[in-house]
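Scroll down for the structure; my scribbles are underneath it.
Of the protein chains in this complex, all but one are displayed in their positions.
For reference, chains read A, B and C in written order, and residue numbers begin at 1 within each chain.
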Amino acid sequence: MTKARGNGKKPAPAKAPETQWRTALTCIEPNKILMRGYPLDEIMGRLTFGESIYLLLMGEVPSPGIGSLMEAILVSFIDHGATPPSTLAARNTATTGAPLRACVAAGVLGFGRYHGGDIESCMQFLDAGLELVRKGASYKDAATTIVERCIEAGEAIPGFGHRFHTRDPRAARLFQMALELEVEAHHIQMIRAVELVAGALPDGHAVPVNIDGAIAAVCGDIGIPPEIANALFIISRVPGIAAQAHEERVREHPMRSIDPKEHTYDGAGQRRLPDKRR
Amino acid sequence: MTKARGNGKKPAPAKAPETQWRTALTCIEPNKILMRGYPLDEIMGRLTFGESIYLLLMGEVPSPGIGSLMEAILVSFIDHGATPPSTLAARNTATTGAPLRACVAAGVLGFGRYHGGDIESCMQFLDAGLELVRKGASYKDAATTIVERCIEAGEAIPGFGHRFHTRDPRAARLFQMALELEVEAHHIQMIRAVELVAGALPDGHAVPVNIDGAIAAVCGDIGIPPEIANALFIISRVPGIAAQAHEERVREHPMRSIDPKEHTYDGAGQRRLPDKRR
Amino acid sequence: MTKARGNGKKPAPAKAPETQWRTALTCIEPNKILMRGYPLDEIMGRLTFGESIYLLLMGEVPSPGIGSLMEAILVSFIDHGATPPSTLAARNTATTGAPLRACVAAGVLGFGRYHGGDIESCMQFLDAGLELVRKGASYKDAATTIVERCIEAGEAIPGFGHRFHTRDPRAARLFQMALELEVEAHHIQMIRAVELVAGALPDGHAVPVNIDGAIAAVCGDIGIPPEIANALFIISRVPGIAAQAHEERVREHPMRSIDPKEHTYDGAGQRRLPDKRR
Partner (left out) sequence: MTKARGNGKKPAPAKAPETQWRTALTCIEPNKILMRGYPLDEIMGRLTFGESIYLLLMGEVPSPGIGSLMEAILVSFIDHGATPPSTLAARNTATTGAPLRACVAAGVLGFGRYHGGDIESCMQFLDAGLELVRKGASYKDAATTIVERCIEAGEAIPGFGHRFHTRDPRAARLFQMALELEVEAHHIQMIRAVELVAGALPDGHAVPVNIDGAIAAVCGDIGIPPEIANALFIISRVPGIAAQAHEERVREHPMRSIDPKEHTYDGAGQRRLPDKRR
């Protein structure tokens, strides 16, 4: 008998496999942890969790403006109530008595093509428009062209429309922050042009930019590539999934039948942040 | 044929099942999202992601001191290099070509009894000591008693010891912050007493408080219950899992055999945070 | 910078770690695959999938009788309609557009304490009764003792009761097969004694052995240990989870709200197996 080597299928690249592989994220030495070169204990108390996430994924400490947008993006997606399918997958897992980490894993698996996937496709959609602008088209003409392509293909415009909100308050706030922090640039300009074109379509109902679209545009303008934007989406919703699964575990009886329509909100009434946080 | 109702097994509680179930987390109305009563768009730009996580899990906006500790706790666990088994589960999933969310789910499933689970057991361990203090024992005597119980049961002291670090820089920093922010209280006092007792054991090597122990003590002192502390651990490591899986996807060839020992760090050299962040 | 080694926490065992680790399951050599010593291509066409599962988990080819029971155990759990929480977790994942493997993973995570976990706890429960029999008690007295322990602890009797069935047809069939195949032994005798004791309880409703209980008793009598029985449960339900998730993907529109109560069966009407299969 011999020990196995490799697991099979798909020829390895022709070159001799290197014995060493590399990571540029975190260096572990005895009593020392360097994340992207910075001692982790020095980061603690000096960068927020949101800024540290940016540092880990992008490699550098964000500027104050980009750091603020990073926090806002992460906060915007943190939870959307009890009814998204990913949340219901986590709650249905919780009701079987599974531990919290299993519920979170089940929830994360539901961040699929139709849920969160719009960020990546909207970034590609906006980039297609910006390519036309670089070739000389106006924003309005470019927006018209890419919207028509969607309509011809029978596809929804990525980053637009919401079954529940006719005006997404999170998208509006994110655009306002981008304006105030002076990071608004080509991608936001393009999505606003698309909004005007889409709003004038003859199907009679306004189609608002949704939070996926807003995040796609802001990420485009601050230089975050699509797969990192996708990672941000996963990271941002994990607290919501965990909170919903935890609530299921502590408030409901096990093995119940979860009807998403039959729930009521019984938490705190609407309130304002304390003055010092406004 | 009839439609099925319920899924079987385990008798439901005797009382008639209510048709309505309740959630106190997030209220969704058309064009309005209230998290714990606060409009989500008002939270964006005003609370950080770390503070929003606290608000979502605990129900109230944290005080500035607790907010700072929350960020530090989340940052302390954000990544620990390429070799934790949970990270290797995520990297082995990534090398098959699985999407990022599947890699994150596989990684989260590895936050098991031996990985992160120490936070919860250390909180129970410290509470057992504090129970003795409430009954009149000194911290030193209480620490001696609970350490001896571990030794008699043949168990490791929860929250102590690290295979790699002899002094965990994250734990030291967290205790320093708790002292400066004046939230240090009974749990930290108890873990320090345990540290002295454990350090005097005759097995000849110092056993440091690890980051699990430090988080357990700080969470105890700021009123975070064990299962919420467990949720914080899951939330905090997701960025690291996502970053490691993303790096695997973009830097390595698919279906490779991942030997955790054979990796080298090739990222940024050690550096200091910019002056304004210190 | 140096390469990391080990991932931390929890002291390794005192002895020097061996560089070689061992597996006794499947040996892979070029052009040869031996499972438990048998060439896999020789097993194909000669052992069924159910017999091969037994061989892989238990190490030997089952006798014909045990092989038949193995098939029946696996078939008994294969699906239980659209409403078990694990199935709903898989369907909620499917509606997001996630791939089939992600839906299956989400479903498997719901095989928790309250769903399938009864097999393991029922095996321990029956073993506690058999321990009393070995010490001289009659089956009836032993059953009375272990049932009373449950009642005193306020716990349900493991392996008994079903929210939907008052007589579980799968359990009855499994016991009948065990009798015909002459593998019925002490565990089945014990669970029948428990059934008599539980049926005479003054709470006025018959509490039937459920399929978890029947599998626990049969596994006990054919020498399958609890964790392997737990593995069989996971393996047996994966086809059902996959079929339900596949049906969700092909019959329903994405991102729908899944109310478990609002479904109708529209498949084949009741029918008999072809004569030659009876």
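Simple rule for what comes next: a residue touches a chain if its C-beta (ideal position, glycine included) is under 8 Å from a C-beta of that chain, and two chains touch if they have at least 3 such contacts.
Computed from a predicted model, the values in this text were never measured in an experiment.
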Revision key, fill the gap. By the document's definition of touch, the residue of C:C27, C:V133, C:C150 or C:A185 touching the omitted chain is C:C27
Revision key, fill the gap. Sole touch to the unshown chain from A:R149, A:R167, A:H186 or A:H263: residue A:H263
Review point. For chain B, which residues lie in contact with the unshown chain of the complex?
Key: 1-4, 8, 20, 27-29, 83, 85-86, 88-90, 92-93, 95-99, 102-103, 105-106, 109-115, 117, 163, 254-255, 257-261
Study note, to complete from the structure: Against the hidden chain, chain C presents residues 5-7, 9-10, 12-13, 17, 19-28, 30-50, 52-53, 56-57, 59, 61, 68, 70-72, 74-76, 78-83, 100-102, 104-106, 108-109, 111-112, 164-170, 172-174, 177, 227-228, 230-231, 234-236, 238-240, 242-244, 246-247, 249-258, 262-274, 277-278
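The rule is simple: only the chains that are shown with their structure count from here on.
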Revision key, fill the gap. For copies chain B and chain C, the superposing rotation on Cα atoms, rounded to the nearest 5 degrees, equals 180
Check your understanding: Looking at where chain A touches chain B, is over half of the residue numbers used by both copies, so same, or under half, so different?
Key -> same
Practice item. Round to the nearest whole Å and give the separation of the Cα centres of chain A and chain C. Key: 38
Check your understanding: In whole angstrom, what separates the CA-based centres of chain A and chain B?
Key -> 22
Exercise for review: Spell out, as numbers or ranges, the residues of chain A touching 2 or more other chains.
Suggested key: 20, 27-28, 83, 102, 105-106, 109, 111-112, 254-255, 257-258
